[in-house]
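The complex appears here without one of its protein chains, the remainder shown in place.
Right after this comes subunit A.
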Amino acid sequence: MSTRVELPALLTPGDAVMLRNSLLAALATSGRIEVDASAVQHLSVQGVQVLLSFVASANATAHPWVLKAPSEDLVAQLESYGLFPQLMTWPVEV
């Protein structure tokens, strides 16, 4: 069974807490995790850290996951953060 986690439009420092909890809960399941990134407009550094940490955890445990429909804003901001090479390694479904 897959678990869907939606990234909020504004991933503020406060939202990063909730996102962390949602992703932790998703990692506790066995199915594929779908991180829906279609609505993202703003990515705080705290949100970026949560995302990177999630990716590290999922990869370390070989937990299947996918970044769904990343918004243009998300891609552009990850690029601004200098994280484009990392984004390129993530499984993405457009």
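What we mean here is this: a residue touches a chain if its C-beta (ideal position, glycine included) is under 8 Å from a C-beta of that chain, and two chains touch if they have at least 3 such contacts; residues count from 1.
Basically, contacts and distances are computed from a predicted model.
K.L.:
For the chain omitted from this view, which of "Chemotaxis protein CheA", "Lysine exporter LysO family protein", "Carbohydrate ABC transporter permease" or "Penicillin-binding protein 2" is its UniProt protein name?
P.N.:
"Chemotaxis protein CheA"
K.L.:
By the contact definition given up top, give the residues of subunit A that touch the hidden chain.
P.N.:
That gives, for subunit A, the contact residues 1-2, 13, 16-17, 20, 23-24, 27, 31-32, 43-46, 48-50, 52-54, 56-57, 59-60, 62, 64, 66, 75, 77, 79-86, 88-89, 91-94.
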